[in-house]
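Here is the structure we will look at, set down as C-alpha cells.
Missing here: one protein chain of the complex. Every other protein chain is in place.
Lettered A and B in written order, each chain numbered from 1.
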Amino acid sequence: MNGIALHPIEASTVAPEVDLMFYSLLAFSLGLGLVLTILVLRFAIVYRRGSRADRSDPHKRDPLLEMGWTIGAAVVALGLFVWGANGYIERDHPPEGSIVVAGFGKQWMWRFQHDNGRREINELHVPKDRPVVVRLAAEDVIHSFYVPAFRVKQDAVPGHTTQIWFEASRTGTYDLFCAEYCGTQHSRMRGRIIVMEPEDFAAWLAAGPATQSIAEEGEALFRSLGCSGCHGPNSAIRAPDLHNVYGHPVALQDGTVRIADQQYIRDSILQPERDVAAGYEPVMPSFADLVSEDELMKLVTYVKSLATEHSP
Amino acid sequence: MSVIASEPPGYFAQGMGIKAWLLSTDHKRIAWLYLVSLTAFFLLGGAAATLIRLELATPAGDLVSDDIYNRLFTMHGIVMVWFFLIPSIPATLGNFLLPLMLGAKDLAFPRLNLASWYVFISGSLFTLYAVVAGGVDTGWTFYTPFSSLYSNSHVAAAAVGVFIVGFSTIMTGINFIVTTHRMRAPGQTWFRLPIFVWTIYTTSLVMVLATPVLAATLLTIILDRVFGIGLFDPDKGGDPLLFQHLFWFYSHPAVYIMILPGMGVVSEIIPCFARRPLFGYRFVAYATIAIGVLGFLVWGHHMFVSGQSAFAGIVFSFLTFMIAVPSAIKVFNWTFTLRKGSVAFDAPMLYALFFLALFTFGGLAGLFLGQLAVDVHLTDTYFVVAHFHYIMVGGMVMAFMAGMHFWWPKMTGRMYPEMWGRVAAVTAFIGFNLTFFPQYVLGFLGMPRRYHAYPDEFGPWHLLSSAGAVVLALGYLMPLGYLTWSLFYGRRAPADPWHATGLEWKTSSPPPQHNFEQRPEVTGPPYDYPLPAPSRVEGVEP
Partner (left out) sequence: MTGDVASAEPEATGRATSELGVFVFLASEGLLFGALLLVYFIDRLQNGSAFVAGSRELSLLLGTTNTAVLLSSSFVAALATSWGEAGRSRPARVALVVTAALGACFLGIKAYEYLDEASRHLLPVFDLAFAPPGDQPQATERFFSVYLALTGTHALHLLTGMVLMLSLAAVWSKLRRPANVLRLAALYWHFIDVIWVVLFPILYLVR
C-alpha cells in the first residue's frame, strides 16, 4: 500500500460495476471537457482581437445547432439516468439466503450482532462470496454505514430501520466509516470489515461466547413484555397470530393492504393504532417507552423468524 | 490628479460621511454597504477554511480539537452560504446594476432596500454571537435530531441569525421582482433585457419562494431547542427524514440562487469581449427560467442513501439529469459566442473563461452524483465537497470577480490595474484547481466529509489540497489589495470603457445620484455588438 492511491480497492460484487460506470462517466466528462477546451482555445486564438481571420457570417442564428445540442444533451442525460437507476434498484433487493447481521450506530461506535448472538464492536466479520444484509438502526442521531471498498453506503436513521447488503469478493480488512456527520467524534467512528473464507467465518462465528441468537432473545422479550399473552395461539384476547405474517400482505381496517415489512412490524409495536389489521379491535398499547432500539430489532427479528420457520 | 470637468460629479458627491452612507436609500450606496459587509464575511469564512486546510494537511487531528474542528467547518459553511454566496452577486452587483440596466433611477422600494441591509446586519449579529459564544457544531445543514436534541452548541442563536437573514433575502427578492416588472425603460420588452436581468429576476423568484421554507424549517429547530416542541424528534414520533426533505426543498434551489447570477454576469462579459451578440439569446433566457423551475424539483437527490424509497430516488435522479440539460445549453452558447468574434483577454474575460471551465467541470461531476449507483459510493465524501466548491467557488466566486472587474469602472469611476487583474485571475484559477481537484480523487477513494482526522492513505492528496489553498488565498487577496488601491490612485474611467452595450454604460462613471440625466429608451435587442471592434479598449489617461 505504498505510494499515492488513485483507485480504491474493489472488494465486493457491485464494486466493479460501479467502477465501470464511474470510469465511463469520467471518459465522457473528459471527452466533453476536451472538446469544449479545444473549441474555446481555437476560437480564442483564431478570433483573437487583431487577427486576420474571416469574420463574415455576422449575427446569423443557428437554430439547428441549438436544437442539436439541446436534444443531444437530453439523450445523453436520459441514457446515464437509466444506466444508474438499474444498479440502484438492486440495492433494495438482497438475494435470497443472505446472512443477516444487526447493526447499531450510536455516538460514536458501531455495534453488530450476528444471527447466533455473537456481538462485535467497531468490527464486523463477514464471509466471502455470501450476500450479507446489515439491518441498521440508530440509537441517537443519524449515522451512515459506509464501506468504500464495497462501494456501499446507507444511513441509519433514528425512528427507521434501514438495510444494506453486499457480497464481499476478496478476503482482507477494509475500512468502515460513518459517513453522516454525527457530532464531536464523528471522524473516530470508524471500524473494520474483516472478510474471511466461509469456513474460517463459520469457525469464527462458532467460537463466540455461547449466547442466544437474536431471534431467541427476541422470543424471550416477546414473553417478558407480555406480547405472547395476546398474540399467542391460546390467548383470550383476539390479536393476530404472528406466524407467517412477515413478508406477507396484511389487510388493514381502512381497507388498504400493506406488506408486513420491518417498518410495519416496528410501527405496530410503537404506534399500534396506526395501521390496525382488519377485523381486530385497536386494543394494543404502545410500547414506545418500554423497548430500546436494540430490543426492537430483536422483536422484529423474532417476528420475522416466525414467518420463515414454518415456510418450506 | 485632475477631475474631468465635463463629467457630472457622480453619486459620491452626495457626501462621504457615515450618515451619507448608512442612511442613504440610493441603491448604489446600498450595494457598497453590502459589498463591504460581504467582503468581511468572506474573509471570516476564508479564515475558517484556512484553519480547516491546515488541520487536514496531516492525517492526525493535532492542530485543533475535534470540537473546534466541527465548529470551524460549520462556521465556514454558514458564513459562506448565507452571509456571502446567497447575497453575493444579487445584493452587490444586482443592487447596483439592476436599476441602471433598466434605465430606472432606483429600485421600486428604495427604503425596503436599505432596510434589507439592516436586517442582514442584525441577523449576522446573532450568528456572530453564536460564534463568539462558543460556536455551532451541527454543520450548515442543521440535520435533526443532532441539531435539535444532541448538540450542546449555540444552535438556536445561529438558527435565529440565519432565519433573520432569510428575511433580508426575501426583501431583496421582492424588490428585484417588482422592479423588473414595473420599471423597465420605454421599449425594453422582456426579450430586450440583458441576460443578467433575466438571471437576477429568476434568482429573486427562487429567493422569494424557497427562503420561507427554510424559515419554517429553522423555526422548527428553534421551537424544539427553546420550547421543547419536538417536531422532528423520533422519540415523539417525528421523522428526521422529513426535516431533510424540507431543508433540501430550500437548499437545493438555494444552489441556483448562488449560481444563476454568476451565469448572468458571464453572459454580459463574454459577448462584450468577443464583440459578438450572445449566441442563442432566447435559448439562454429560457434555460435560465428552466433551471429556476426544475431547481425546485430535485431536492431529493441529496438523500439517495438516507432511507427514502427507491422509487423516490429514481424520480429525483431523473429530474436531476433533466436539469443538466439547460446548464449544458448555456455552456455551449457561451462557447459559440466566441466564434467569429474579436476576442480580447482583459481580466473580466479571463475570469469569465475560467468560470466557464470550472463550472463545466463542476457540472460534469454533478452527473456522477446524479447517477444513482455511483452516488451511493460518492455521496457524503470529498467528491461532493469538490463538486460544490467547483460550482460555488470555481463558478460563483470567479463570476463575482469577473463582474467586479467589469463594472468596477462604473461603480467607482476608476480603472483597476489591468496587469494585476490578469495575474490575480490566473493565480486564483491555478490555486483553485490545486485545492479542489485532489478532493475529487479523495472522494473516489472513499474519504468521508467532515472528518477531523483521517486514515493515512488519504494523506498525500490532502497535503496537495492544502498547498493549493495557499495559492488560492493569494489569488483572492491580490484583488482586495489592488482594487482598494485603485479607488484612490486608479486612472479615471470613461463612461463606457469596454465599448459595451447595455444601458448602464450610457451614463457617466460613476453615475449621478439619479442615474440618468434623461430616461434612456431601448430600441433593439441586447448585445448588439458591432463588428469589427476597436483594436484596443481605451481608458482615459490621468
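Definition applied: contacts are C-beta pairs under 8 Å (C-beta built on N, C-alpha and C of every residue); 3 or more make two chains touch, one makes a residue touch a chain.
Please read all numbers here as calculations on a predicted model, not as lab measurements.
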Quick one: jot down which shown chains the absent chain touches. A, B
Based on the whole complex, identify which of B:59, B:110 or B:525 touches the chain you can't see. B:110
Out of B:170, B:278 or B:464, which touches the unshown chain? B:170
Given that one chain is not shown, which residue among B:178, B:423, B:463 or B:522 touches it? B:178
Contacts of subunit A with the absent chain, listed as residue ranges: 254, 270-274, 282-283, 285-286, 288
Can you list where subunit B touches the absent chain? 104-112, 170, 173-175, 177-178, 181-183, 208-213, 215-217, 219-220, 223, 227-231, 236-239, 242, 246, 249
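What we mean here is this: only the chains that are shown with their structure count from here on.
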From the C-alpha centre of subunit A to that of subunit B, how far is it in Å? 35
Touching residues on subunit A, where the partner in the complex is subunit B: 1, 4-8, 14, 17-18, 21-22, 25, 28-29, 32-33, 36-37, 39-40, 43-44, 47-50, 53, 55-59, 61-62, 65-66, 69-70, 73-74, 77-78, 80-81, 83-89, 91-92, 107, 140-142, 144, 146, 148-149, 151-155, 157-160, 162, 175, 177-188, 190, 270-271, 288
Subunit A contact footprint on subunit B (complex, rising order): 61, 66-67, 70, 137, 139, 143, 145-146, 149-151, 234-235, 237-241, 274-275, 277, 279-280, 283, 304-307, 310, 313-314, 317-318, 321-322, 324-325, 328-329, 331-333, 335-336, 338-345, 353, 356-357, 360-361, 364-365, 367-368, 370-377, 379-381, 441, 444-446, 448-455, 457-458, 460-461, 531-533, 535
